[in-house]
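The block underneath contains the structure these notes are about, expressed in structure tokens.
Note that one protein chain of the assembly has been removed; the remaining protein chains are unaltered in position.
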Amino acid sequence: MTTGVWLIGARGNVATTAMIGARAIAREATVTDGMVTERAPLTDLDLPAVGSLVFGGHDIQAGSVVETAERLHERNGVPDRDTLDAVRDDLATIDDRIVTGTARNCGRTVAELTDDAAFDDETLSLREIVERIRADYAAFQENEDLDRVVVVNVASAEPMPADPDQYDSVGAIEAGLDADDPLPASALYAYAAIDDGHPFVNFTPNAANALGGIRELADRENVPHMGRDGKTGETLLKSALAPMFAGRNLRVLSWEGHNILGNRDGEVLEDDANKAGKLQSKGGVLDEILEYDTHNRVRIDYTPALGDWKTAWDDIRFQGFLGTQMKLQFTWEGSDSALAAPLVLDLVRLLAHADEQGEGGLQPHLASFFKDPLGVDEHDLSRQFDRLYEYADQHRNTSTANEETENTP
Amino acid sequence: MTTGVWLIGARGNVATTAMIGARAIAREATVTDGMVTERAPLTDLDLPAVGSLVFGGHDIQAGSVVETAERLHERNGVPDRDTLDAVRDDLATIDDRIVTGTARNCGRTVAELTDDAAFDDETLSLREIVERIRADYAAFQENEDLDRVVVVNVASAEPMPADPDQYDSVGAIEAGLDADDPLPASALYAYAAIDDGHPFVNFTPNAANALGGIRELADRENVPHMGRDGKTGETLLKSALAPMFAGRNLRVLSWEGHNILGNRDGEVLEDDANKAGKLQSKGGVLDEILEYDTHNRVRIDYTPALGDWKTAWDDIRFQGFLGTQMKLQFTWEGSDSALAAPLVLDLVRLLAHADEQGEGGLQPHLASFFKDPLGVDEHDLSRQFDRLYEYADQHRNTSTANEETENTP
Amino acid sequence: MTTGVWLIGARGNVATTAMIGARAIAREATVTDGMVTERAPLTDLDLPAVGSLVFGGHDIQAGSVVETAERLHERNGVPDRDTLDAVRDDLATIDDRIVTGTARNCGRTVAELTDDAAFDDETLSLREIVERIRADYAAFQENEDLDRVVVVNVASAEPMPADPDQYDSVGAIEAGLDADDPLPASALYAYAAIDDGHPFVNFTPNAANALGGIRELADRENVPHMGRDGKTGETLLKSALAPMFAGRNLRVLSWEGHNILGNRDGEVLEDDANKAGKLQSKGGVLDEILEYDTHNRVRIDYTPALGDWKTAWDDIRFQGFLGTQMKLQFTWEGSDSALAAPLVLDLVRLLAHADEQGEGGLQPHLASFFKDPLGVDEHDLSRQFDRLYEYADQHRNTSTANEETENTP
Partner (left out) sequence: MTTGVWLIGARGNVATTAMIGARAIAREATVTDGMVTERAPLTDLDLPAVGSLVFGGHDIQAGSVVETAERLHERNGVPDRDTLDAVRDDLATIDDRIVTGTARNCGRTVAELTDDAAFDDETLSLREIVERIRADYAAFQENEDLDRVVVVNVASAEPMPADPDQYDSVGAIEAGLDADDPLPASALYAYAAIDDGHPFVNFTPNAANALGGIRELADRENVPHMGRDGKTGETLLKSALAPMFAGRNLRVLSWEGHNILGNRDGEVLEDDANKAGKLQSKGGVLDEILEYDTHNRVRIDYTPALGDWKTAWDDIRFQGFLGTQMKLQFTWEGSDSALAAPLVLDLVRLLAHADEQGEGGLQPHLASFFKDPLGVDEHDLSRQFDRLYEYADQHRNTSTANEETENTP
């Protein structure tokens, strides 16, 4: 069984880092730290080997994965030189499988960042774009002789479509396609993937499979999918810390979060339209865990000096016994891509597993990976992990060996 | 059913704050924030009403609870003036029930802080001290006409006894008492309590019921007890955050903790002998959750300007994907007593409940309250909470009402 | 010589705290920490005694100084109960001298916060308002038999007038008054004060004496005045830290500042129009000291839980040897009023001194007190202090004693 990974935003930082890591693991040139599926009890599952994954994808900018990797090395130090050297040829091979994608309805800022030459689809109808995407998926599967293609959206933040609830059924989505509604690119990629039976991961805050119609389609086609918005930093900490305040009956009076980041994500989020969706997907964690509304603000600012690194500073005031006001402040400093990339690989492996098991629809046991886990109300990180571990226990691999298939970039 | 609360260290900050809070709640002069038992699902249990608890205790310093309360108000602002005024008379009533305790084998620093007049027991044998403690417990129960007395140790940190494993049986403890071994005060208080059937809480890092012999005694006498070392600050955060690193396979390279505090606890912990036990009870959390040894250092320094407030600064370096080193830093600023006091009341209520149910021995469902939960290996805070919630579900109060008994200080 | 202090915004936090402090110092009920003029070498100057200052002022909200003081005590703990009790009667005396002011052209948010009853001047012309202000100043001086009245603006932030450069001469200001231009309240207060010979301090970011016409008027009338925007927190730190980066040739790549505060200032600054002036007065420090433009952003957010306390978090990235990127982060937590109030008293005393010496116009030796010191390019805090110390050396009091006049609220 060979698993293909089709990345939307394949020349971006997260996709590139995921591919560097997968190939470096294949070549035993790096560690597997940061990958949830490389730790017990997930190691008990019969998952496709990291080294066997075959990569391809869409992007809307010119350039190459090798160039992105070089830039990541120079500006952020991740990957280091030795790792980059070890996988450079593999990345070049992958580059040949990356094709031009669509930025339809992704907002002005994304349009400006988009390479002119690449962005030639303004005359196409939504249906034509969908057909092209569908054909790209199919060509990848056929050319690389893949048993399965998992599609992962790791593109930049889009503006939310107005009134997303209007797309709550397959029929509404399809009517929207026919009418050339302002459906954003993420919805087109998701529709094409799921309609063709490709498992789908929405690692962004974008609409995609958060639309009811796409979810209905996945149920109907029995295709596994999950999202949305990878939980890699501030929200991860919220989901670990808020249960502490709740469990101790310490009343959170305010939770101020200030994020500064210097990569293209940061640049796109300078546009308020694109930021809105992001803030929305980050917002629900506290309220759900605390069970009351609190003063909860998230600032996201673009600071070029940080490169691909992200700093979150959070200031939390809480009231305890005798009305005493106390506080917690934290600073989280991480490489955005190094945090996100291993989760992309985890999700690919786990969705491939679900697909192999015939488990279509949303995958609630994957809630711990997402800021806004579709279909799941539980935001307490430890309980989300427990659901994942229960899944691992239920599907513990009983076969003799976790045989690895051929090691291909 | 009337429940008495006997506090070892009754004129200290934690005890005083607990009594202020209980009486202020009785008089509806404050909130119940910070109390775990005042939040669902614990509110479903049939617990003694906070306002009905009757307080007394031992101390080794002169002064009064009212004086401690005044000092806490002036130096720390907790309690505020209105709350203090509301309970001042109640505290004075309680003061009459506080008797001189023992500081036997508590180390040089505690001895120096001890009021000379009070500290008159150097000529007594351990057996004589135990008898006096026993008599004090009994007099309290009789004078106040109490159905049950829960004994809570909230005294300062003692040095650990040398080779505590030698006291692993009731026989060994009793031989030690007979031989006037250097058993510390906490062990004497615990022995007297449990041998007489009083539920016992060890909120300190001291030996007390951490000794195997005391635990054996509690099992034999079917007396509920739990400890040790209330989890109120840095360790609470470790137990909330470490599962996040573990679950995400992010390798913790170092966890440096620096605590500064300005109260008597801080002063006593300037003595390395007393600090050793504290550091030991804080040490196990990380190793257990992470399942590997990491560079883990805890500094505790005395900074008088902080008064009863405590600041913990923690610096955590971790390794993620592609060997990327990242970090988390946090600053926690809390009033030590305001964090600890409500937990004391919670534990009294929950031990009274266990005693009423005939559930003797250690109480693993109370693990979330302690840095070093006796008999429990689980340090993940969310899972510790889950055990408490399961207990609440199993014992859900089916009686018509959670009637409050008479409201007495 | 008796000095009167007329406060614009007299029932606000800063004014109230200044009056509490002055009266508590008069009654020897507090320390003089935080007052620059109570430290060598400023103590060598012949300044009016703090205890001799007589207070009055304008405000646009109903209420009383006593009520503000009570609220500050309850919500922020500053002042404490004993200090408040010591000065309550003095504050009540002062309350009788506070009259209704104007909020003309202060923006929508200030208007909404303004007490309806008080805000009755919409039908008045600017000239009529100025006359009323002038009369209020004069009545205060006469009623209290004052040798001198120093006027201090400590009101909320206003929107800047459009194109402030149009008011660069006395003639232009007066034409604006005649034409009922949208000149903001601060300009009216400043014009009335300086035209009548009252020394004037602009502790706010508002236009007031930052307008060229007001400065020309002060030069013509030889009235000492200074501003603008008291330097109490983040900007104070910038002026202390930026010279370190500059002197060490460490290139500042970005300086991100995030301020959260919970008082009325914070509420008013939620309005972007009012915030603009504030951000402008904060902006110049870095560029002037560093001598190059850097990525420099200041966020100000309203977080009610903080009350009168302010937290500034700053993240500074800088480049050193071999292009190494390093960083400094700081968190500053102060009571806004406790930081500002002593400087108000310092400035009153120093302007009274200048007036006594016949030193009219801007007072560059007072640059250290302001975020945007009018007429001064030097932002290095140590050098600003040095100018103040030189002034003290030049005017060292040679008279026998620094006699205090009568001690009156």
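Miscellaneous remarks
Letters A, B and C name the chains as they come in the text, with residue numbers starting at 1 for each one.
Here, a residue touches a chain if its C-beta (ideal position, glycine included) is under 8 Å from a C-beta of that chain, and two chains touch if they have at least 3 such contacts.
Nothing here was measured: the structure is a model prediction, and the numbers come from that model.
Residue C:338 is the one among C:338, C:352, C:374 or C:392 that touches the chain missing from this view. Of the candidate positions C:79, C:176 or C:213, contact with the unshown chain belongs to C:79. The omitted chain makes contact with chain C at the following residues, 17, 20-21, 24, 30-36, 38-39, 78-80, 83, 236-237, 240-241, 243-244, 247-251, 319-324, 326-335, 338-339, 341-342, 368, 380-383, 385-386. Residues of chain A in contact with the chain left out of this view: 77, 80-81, 331. Contacts to the hidden chain, counted on chain B, fall at residues 253-254, 256, 258, 260, 295, 297, 299, 301, 303-306, 311, 313, 315, 317, 325, 329, 331.
Definition applied: only the chains that are shown with their structure count from here on.
Compared with chain B, the chain whose C-alpha mean position is the greatest distance off is C. Two copies of one chain, chain A and chain B, touch each other, and the residues they use overlap strongly: the shared fraction of interface numbers exceeds half. Taking only C-alpha atoms, you rotate chain A by 180 degrees to land it on chain C; that is to the nearest 5. Per-chain Cα centroids separate chain A from chain C by 50 Å. Centroids of chain A and chain B (each the mean of its C-alpha atoms) stand 44 Å apart. Looking at chain C, one finds that residues 331 touch two or more other chains.
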